[in-house]
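This report concerns only the one structure given below.
Here is chain A:
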Amino acid sequence: MEKKLLHVYPQRCTACRNCEIACSFAHPIDGKAGVARIKAFGDKEGRVGHNQIVVCMQCEDAACVSACPANALWRNPDTGAIYLLEERCIRCHSCVAACPFGNMRPQADEFPSKCDVCGGDPACVKFCPANALEYK
Partner candidate 1 sequence: MATNINLDDILTRYPEEEASLIEILHDIQAAHRHLPRETMKTVAEYTGVPLSRVTAVATFYSAFSFEPKGETVIKICMGTACHVKGANLIKGEAERKLGIKAGQTTKDGKFTLEVVNCVGACAMAPLVIQNEQYYGKFKPVDLDKLLRTGE
Partner candidate 2 sequence: MIELTIDGKRVQARKGEHLLAIARREGVEIPTLCHHEAVEPSGACRMCMVEVTRPDWEGWSKLVTACNFPAEEDLIVRTRTDKVMQTRKEILELLIARTPGSQLIAEMAREYGLDHPTLTVGELSEKCILCDICTRVCQNLVTGAISRINRGVEKEVNTPFAEVSDVCIGCLACAKSCPTDAIEFKQVGLERTIWGRTFDLVPCTQCGAPTLPKEQAEWLSERTGMKVEEYFVCVKCKAAQTARTYENIAW
Partner candidate 3 sequence: MKLTLDTFHKFQKEQAARLEGRKAITVCCGTSCRAKGGLDVASAIQTKLKDAGLDENAVELTQTGCHGWCEMGPIVTVEPEGTFYQQVKVEDADAIVASYTKGNAEEKLLYRDPTTRQRVASYHAIPFYAGQTRWALRNVGRVDPANINDSIARGSYVALNRALTSMTPEGVLNEVAEAKLRGRGGGGFDAGRKWRSAAKAPGFPKYIICNGDEGDPGAFMDRTIMEGDPHGVLEGMILAAFAVGSNQGYIYVRQEYPLAVEHLRQAIKDAHAMGLLGDNILGTEFSFDVRIARGGGAFVCGESSALMRSIEGKVGEPRAKYVHATDKGLNDKPTVLNNVETYVNVPLIVEKGSQWFANTGTDKSKGTKAFSVVGKVLHSGLIEVPMGTTLRELIFDIAGGIPGKNRQFKAVQTGGPSGGCLPEKMLDLPVDFDSLADNGSMMGSGGLIVMDDRNCIVDVARYFVHFLVEESCGKCVPCREGLRHLLDVLERITQGKGKMSDLDTIERLCDVLENGSLCALGKSAANPVRSTLRYFRKEYEEHINEHFCKAGVCPALCTYKINDQCTGCTLCAKVCPTHCISGSRKEKHVIDQAKCIQCGSCFDVCNFNAIDILGSNG
């Protein structure tokens, strides 16, 4: 199977943050919204086409993976994405400190949150009204 990637088109982004909300609800904790794994940055000056989306790039030589002492970060060969295996995670948050892009996000007493492309059907893509996100 050819691996799909989460493509980002920031110039189309309206910074409506639907992606964040979709992500939160796609990864709930105890039925409540979790920490979004994607972040939309509206341009400070409000210029159209200058908004930004920051989401995990599933790096080839990932800092999170090499920082994890428990081998809890694992690349799924089907989706090509790096998954956090919660049952292996010891919650030391080393990955959070290691990711240079701010894409491993801490959740107080929980496991860090990490984009897993929703197992191959990312919610953020579905809920983006501006087609700024594509999974292909």
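Throughout what follows, a contact is a pair of C-beta atoms (placed from the backbone, for glycine too) under 8 Å apart; a residue touches a chain by one contact, two chains touch by 3 or more; residues count from 1.
How were these candidates chosen? In short, all candidates are chains of the complex that A comes from, given by their letters.
Quick caveat: nothing in here was measured; it's all calculated off a predicted structure.
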- request: Among 1, 2 or 3, all from the same complex, single out the one that touches chain A.
  value: 2
Query: Can you name the residues of chain A that touch candidate 2 in the complex?
result: 9-11, 39, 41, 50, 52, 54, 63, 66-67, 69-72, 85, 87-94, 96-106, 109
